[in-house]
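Missing here: one protein chain of the complex. Every other protein chain is in place.
Moving on to chain A:
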Amino acid sequence: MKSAVIVFPGSNREGDVLRALKSAGSQAEKVWHAETELPKGTDLVVLPGGFSYGDYLRCGAIAGRATVMDAVRAHAARGGLVLGICNGFQILCESGLLPGILMRNANLKFICHRQFLRVERNDTAFTRAYSKGQAIDVCVAHGEGNYTADEETLKRLEGEGLVAFRYSDAQGHITADSNRNGSMNAIAGIYSDKLNVLGMMPHPENLIEDLVGGTDGRGLFESLVSSFPKAA
């Protein structure tokens, strides 16, 4: 399996995500945002976290219109996998690959803490190593993660099972306390219609080593790698 991690000016989590991909068994390389094509044979595109273009205008707005995003859109249209984490989720929303937008956290604070997520479904390329309803222990670090969409979009996301993760407590219960950024329906991550594009605010790539306090993030990368036959 071959992954391409797109680097924008101001991305800062590309190293962590490369490490997570490689440790799960994927080949992975960085791709600069001004490229017009993805490396040949790319299976997965990752948009990492950070502060692309200093969050100028709106988070992800300028990166969402970068040259490489045309290639990412074409990859997604062919059914290729795309994962956006944190700023990457904001970029996916701004680029039109996912609906809705991430607004300023309802409490106006930058939040940075460990966070449980409930896995809403485990039949996608991103989540098959988890079980449905499992609460995974990862972390969040963002100021604009308050998922917002119009009523019709929200109804469609819920009706078609496109919510990937919700903020929950350790038992997987959705409580007001667990939804610290004020997201609609406690949404922490969503899929595209064809389930091949995932955007999520939390950072699974942070929790892949016992050394740093947890390994619940590994399942996401292992799921992705297990979706592809091993290279000979």
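As a working rule, contacts are C-beta pairs under 8 Å (C-beta built on N, C-alpha and C of every residue); 3 or more make two chains touch, one makes a residue touch a chain; residues count from 1.
By definition in this document, contacts and distances are computed from a predicted model.
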Protein that the absent chain corresponds to, by UniProt name, given "Phosphoribosylformylglycinamidine synthase subunit PurS", "Autoinducer 2 import system permease protein LsrD", "Sugar ABC transporter ATP-binding protein" or "Benzoyl-CoA 2,3-epoxidase subunit BoxB": "Phosphoribosylformylglycinamidine synthase subunit PurS"
Chain not shown: contacting residue from A:E29, A:D70, A:D150 or A:D193: A:D150
Given A:G84, A:G100 or A:G219, the one touching the chain that is not displayed: A:G100
Full-complex contact with the absent chain, from A:A61, A:L207 or A:L220: A:A61
Residue numbers in chain A that touch the chain omitted from display: 57-58, 61-62, 65, 94, 99-101, 103-108, 148-150
